[in-house]
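Below, a portion of the complex is reproduced, with chain positions unchanged.
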Amino acid sequence: MIVILKKNPDKNQMDSLTNWFRSLGVEPHVSVGSHQTIIGLVGDTSRVDMDVIRAMDIVEDVRRIQEPFKNANRKFHPEDTVIDVGGVKIGGGHFAVMAGPCSVESEEQICAVAQAVKASGAQVLRGGAFKPRTSPYAFQGLHGDGIKLLLRAKELTGLPIVSEIMDASHIPLFEDVDIIQVGARNMQNFELLKQLGQLRKPVLLKRGLANTLQELLMSAEYIMAGGNDQVMLCERGIRTFETYTRNTLDLSAIPVLHSLSHLPVIIDPSHATGSAKLVQPMALAATAAGADGLIIEVHNDPAHALCDGPQSLTPADFDTLMHKVEAIRPYAER
Amino acid sequence: MIVILKKNPDKNQMDSLTNWFRSLGVEPHVSVGSHQTIIGLVGDTSRVDMDVIRAMDIVEDVRRIQEPFKNANRKFHPEDTVIDVGGVKIGGGHFAVMAGPCSVESEEQICAVAQAVKASGAQVLRGGAFKPRTSPYAFQGLHGDGIKLLLRAKELTGLPIVSEIMDASHIPLFEDVDIIQVGARNMQNFELLKQLGQLRKPVLLKRGLANTLQELLMSAEYIMAGGNDQVMLCERGIRTFETYTRNTLDLSAIPVLHSLSHLPVIIDPSHATGSAKLVQPMALAATAAGADGLIIEVHNDPAHALCDGPQSLTPADFDTLMHKVEAIRPYAER
């Protein structure tokens, strides 16, 4: 951390500042220049609050040069984290595809899709029971009944399941869900993150629409600070000025997150693009860039899906995609 | 709503589509061109799901031309909503300033600030008891104890209070809080919004960092659909590429929201800019642009504030600001 002082700082205030830094366990190195005085802080600054320093009279600016996250930080945990979901491994060279419908609609639908995606090589079944919708008048999911249908499809196919949670009070309903997904809109629902930190169950944490990669890692840190270190990071598109695609899929997140953190990185091309015909090229691109997994919407009847039909692949298109993904995997960048 | 069909649409599919529209109570008007066929839907389309239509085989694109919100829509409710908070009126020509510290820190602090801002003309006391912080290691507020201290300051000064809620399970703690604030990160925490819709208490709903004005109004619609029509909209800066200010305060939100909706519009220049020296010009600008109120951070000792010190005004600066605000108000645009 670098503290830049205003011109001609008061000597006493500067002494008290450097003593305060030492009391926090970080060593200040002072460089006095004719125009500017700079204090370099060396040590573990993850618990130092930049805002408190910035408010001080003699301080002009503060800059962090170390990442403010610790449990999620590759510097303190050089080995890749490998998540084990009922035998399916994700991360550290293990690649997994999660597939299924946006929403669980009926037993027939979820079971048919589950069998289809399994046949094509998917290793995890996705399906929404609680659906965050912009409009209060849109279909919001089958809730507890949706979870039951997912468990029925799991029983039938043996695929572990991933489903989105929208409120901490629903945690008991997710007892048998293998991976709990935190949606983009809840990435900074800190109360929910804290509660998930108390579980010992994998969490798929989606990046918020306008959140930086550092903020994503800080949200992972909330979960990990509670003792749950099974976190997967998911890029699903960020909001930009471009309106042709629903969001802009930021694939550079893959190598950046891999360099900053040891956690697996999953890409969701379906929500990012909002269009089935863009899912395939973006899924291949994500694979080539070194993603640890993909999460893809597949529906047996996209034209009649209760939500997000336009972005769902048919089982046949998904099957074609899976063959290409497998062909590209060996050349992927890591 | 406009539905644009693909070239040479199948006649039977088109008939079944138009019949389906009629069954939803909207009348389709078909314009057949040599290159393109367009269906114009006339009527109440707020419950028609665009995604379902877009997924149909014969459909190329769908565009909404009416707003998808109803309770918050000025077209259906031409009169300005006036919120009454213990006698303080906001909206419809009534202007109110909410002021106080970012966090409640101690009885001494909150009472001193409350008395100061009251003396300068503030009509509502703000103070955070639950603080959403990016880092799990930063100060998170005094929680229930913070609410108690706010109520102590309310008792002392008579000022109604506004404080932020972070989870629906905390609602009982807010029983005596006059205005419940929903922070930017929770603007699309739909479970929380639904619960607040069950209350009969004013809600100050902050725009999310990357949310459009239409999404803000849809979130207001979530609260209003539950029967709680006392919603105030708050612009607090959006995330852009500019890094000099913490966020970019979007003041055009004031006239735009006033034209789309009857709800009061409050501006928060403190969080938007993150810098005390920018709060004053932005507060005056918001007043001139026709805001119904301001929410401003004031701290009796910004340099030692436990959070967001750099953006807090001193009571003396706040007093100066209030005089200018009052001078500009008569010339504000409405």
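Going in written order, the chains are labelled A and B, and every chain counts its residues from 1.
Convention: contacts are C-beta pairs under 8 Å (C-beta built on N, C-alpha and C of every residue); 3 or more make two chains touch, one makes a residue touch a chain.
As the structure is a prediction and not an experimental result, all values here were calculated from the model.
Trainee: Total copies in the complex, given 2 are shown here: how many?
Mentor: So the full homo-oligomer, as given in this file, consists of 4 copies.
Throughout what follows, only the chains that are shown with their structure count from here on.
Trainee: Taking each chain's centre as its mean C-alpha position, how far apart are subunit A and subunit B in Å?
Mentor: Each chain's C-alpha centroid was found; their separation is 26 Å.
Trainee: If we count contacts the way the header does, which residues on subunit B are in touch with subunit A in the complex?
Mentor: Those residues of subunit B that touch subunit A are 46-47, 49, 51-52, 54-57, 68-69, 132-139, 166-169, 185-186, 188-192, 194, 208-210, 215, 218, 221-222, 225, 239, 302-310, 312.
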